[in-house]
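Got a structure here, written out as structure tokens. Questions coming.
What you see is the complex with one protein chain gone and the rest in place.
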Amino acid sequence: MSEAATPTKTIRKKTGNFLEDFHPGQIFRHKGGKTITEGLFTTFTEFAMTTHPLTKNARYARAYGFDGLVCSPGLVMLVAFSQTVEDISENARANLEYIDMKFGAPVYIGDTLEVETKVLGLRTSSSRPNLGIVHVQSTARKNIGDATEAIVATWQRKVQVYKGDDSVDVDGFEIPADEIECDLWLPPYDANAKLGELAHLSSGDSYFEDLEPGTRIEHSRGRTITDEHIHMTAILDNTSQVHCNQYMIDLDPKQYVGGQLIVFGGIPFTLCLGLSCPDIGDNALGDLIYTTGRHTAPLQAGDTVFAATEILGRRDHPDREDVGIVETRLFGHKFVRDAEETHEDAPEGWKKVQIFELDRQLAVKRRSHYS
Amino acid sequence: MSEAATPTKTIRKKTGNFLEDFHPGQIFRHKGGKTITEGLFTTFTEFAMTTHPLTKNARYARAYGFDGLVCSPGLVMLVAFSQTVEDISENARANLEYIDMKFGAPVYIGDTLEVETKVLGLRTSSSRPNLGIVHVQSTARKNIGDATEAIVATWQRKVQVYKGDDSVDVDGFEIPADEIECDLWLPPYDANAKLGELAHLSSGDSYFEDLEPGTRIEHSRGRTITDEHIHMTAILDNTSQVHCNQYMIDLDPKQYVGGQLIVFGGIPFTLCLGLSCPDIGDNALGDLIYTTGRHTAPLQAGDTVFAATEILGRRDHPDREDVGIVETRLFGHKFVRDAEETHEDAPEGWKKVQIFELDRQLAVKRRSHYS
Partner (left out) sequence: MSEAATPTKTIRKKTGNFLEDFHPGQIFRHKGGKTITEGLFTTFTEFAMTTHPLTKNARYARAYGFDGLVCSPGLVMLVAFSQTVEDISENARANLEYIDMKFGAPVYIGDTLEVETKVLGLRTSSSRPNLGIVHVQSTARKNIGDATEAIVATWQRKVQVYKGDDSVDVDGFEIPADEIECDLWLPPYDANAKLGELAHLSSGDSYFEDLEPGTRIEHSRGRTITDEHIHMTAILDNTSQVHCNQYMIDLDPKQYVGGQLIVFGGIPFTLCLGLSCPDIGDNALGDLIYTTGRHTAPLQAGDTVFAATEILGRRDHPDREDVGIVETRLFGHKFVRDAEETHEDAPEGWKKVQIFELDRQLAVKRRSHYS
């Protein structure tokens, strides 16, 4: 067979789904999948100023019973979440809420993540008829078909999606979420492992005993985000055009927040986790669950991100004496110039703008057992 | 022996060759060579928004009979071509044409590429006596001396090169190209492999049967290039100063296109391949040949790149029933502001500028066998 023809027909394929494309219980098995290379690992672990030795020092990670360097929860989130963007949020206006993001098996360099998503709900808006809220539940597995196959994360999110055809009527719905078994894997505790000899590699004042409920820690470091975010978003396979298509913005700047490219939310999410790390994360064996979280203002190239953590509570781990659970709220913020007013928590001429918050529970080592 | 001296003599070594340095049949065995690390792989596969699961998902690649993640043709081109820059085009004004770029053995992370180039021709210009066109043929091998040694790509190109000494007379010449055996390696087809179970990981509408001659596909995504290109070009060992030396540009801006650093052509080349991927490449087992290609306008930081593919023909594969050959022309373009005129294929106030075209043949899976 051999065929030839001069092009006469132009095709422009739809990418992503619109509000009217979502149905109750619908399952998306997302394309691609993603093998964690050492390149991906380095870019996304360390841009965020993460200090956790499990993510930096293979000797330390192996001594603790992991197979090697461990992907931070931020990296797992970035990779797994990005897999869902084309199907769920390529045509979204905003991601509204993260719900019950739970972590399971550890993710190592070389693992391959694949993600699927179930549609749980849809809510229309009488005030903004061209938009609706889609509620989905996603689950990321690693190494499917292999002996190491495991669930690494599961979460729900609510996202505001545009209609593709404004004239279509869309009905709301809501079905129950699935029960996904996803419990944080912890390496077994071995009192003979002499892990205290490695204690100098993590911060000395962020053990379970140190993290007192009622405390707010202002993390000291800030990190300016540059237009590096365009490259980073592409590397994550996040296909949303508001992060990387300046021409689209230039055509109609008023349509977009600040008339600029917006930084993909996964980037400040991970950056806030990283900035909090020396004070709150260095001695965590893992993040258990993010019960709720949201972006409260957009981030753009040139902004400097800061973070703070409020310690809301702590409790024993049900099965382990060597770790306890710490309940925190993580905040991200930036400062913008504001000559008009004086603000209590910002220098003169500046205003503090909260960009992110996340209710976060960590499994933290006890000094009594590890130091 | 021990010698010491205060410096009194200054040396400034020549880098690269000038028009008068090229001779018929001359062979350059290029310096360096390059081992594909996971860092290189990630940076250059994914900046281009490539969606091909063979380049992203090691489970998928292994199921198809590859040894692991497969370097995209764009990455192979970037690495192999860059090896030739110092000897061939460090003193070039422009790369004029790519000819018969053929791909052979697959390239994996860990492979080491080395390249050599033969000089085929030289043509002088009566109108621009300080410039001439050099015609070369390059071949990239991997893992020389190892059991996996193989040719991975071979191509010709024509490049406009400056004289080093304008007063030298240079004679033109042309000798025949070598016949280089370089056929695209395809993994054997196994009807029992149940590859259909992985079909959801690639796009569902880009099989051989879908790619109809006579169709032009406008790929939906755009990607803004930032000054990231300076870093990327350095990482490729591309030593051409027009990509990375702003001081040189500032000294004499009129000498350079737009008075700015120009993005290395391999970057839009690869980016256009990547942007076309969801529609045209996701189900290719490889790229066979680029018969001709050229850059038709320069790209600079801040430009947003789009791509389109025209399907010109398709034919059976001579030896394989499971794949067919698709003949396409890939276009890259950008939009520039132009208040003066109205252009049919651009919004008001903008002009569409074609930056790249490439005649490209792909070996594409048939839905009948793989889905």
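Chains: A and B, in written order; residue numbering restarts at 1 for each.
Heads up, the rule we're going with is that a contact is a pair of C-beta atoms (placed from the backbone, for glycine too) under 8 Å apart; a residue touches a chain by one contact, two chains touch by 3 or more.
Treat the numbers as computed from the prediction; the structure is a model and nothing was measured.
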Q: Tell me which residue among A:Leu19, A:Leu69 or A:Val85 touches the hidden chain in the full complex.
A: A:Leu69
Q | Identified contact with the non-displayed chain, of B:Glu20, B:Asp67, B:Asp100 or B:Asp227 | A | B:Asp227
Q. In the complete assembly, which of A:Glu3, A:Asp190 or A:Asp316 touches the absent chain?
A. A:Asp316
**Q.** Hidden partner chain, touching residue among B:Ala193, B:Met248 or B:Ala297
**A.** B:Met248
Q. Which positions on subunit B touch the chain that was left off?
A. 1-15, 29, 31-35, 37-40, 42-43, 110, 112, 114, 143-146, 227-228, 230-231, 234-237, 239, 241, 244-248, 251, 261
Q | Contact footprint on subunit A, counting only the chain that is left out | A | 37-43, 46-49, 51, 53, 56-60, 69, 109, 200-203, 205, 212-218, 220-224, 226-228, 278-279, 282, 302, 304, 306, 310-316, 324, 327, 334-335, 347, 350
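To be clear about the criterion, only the chains that are shown with their structure count from here on.
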Q) Just how far, in Å, is the C-alpha centre of subunit B from the one of subunit A? A) 34
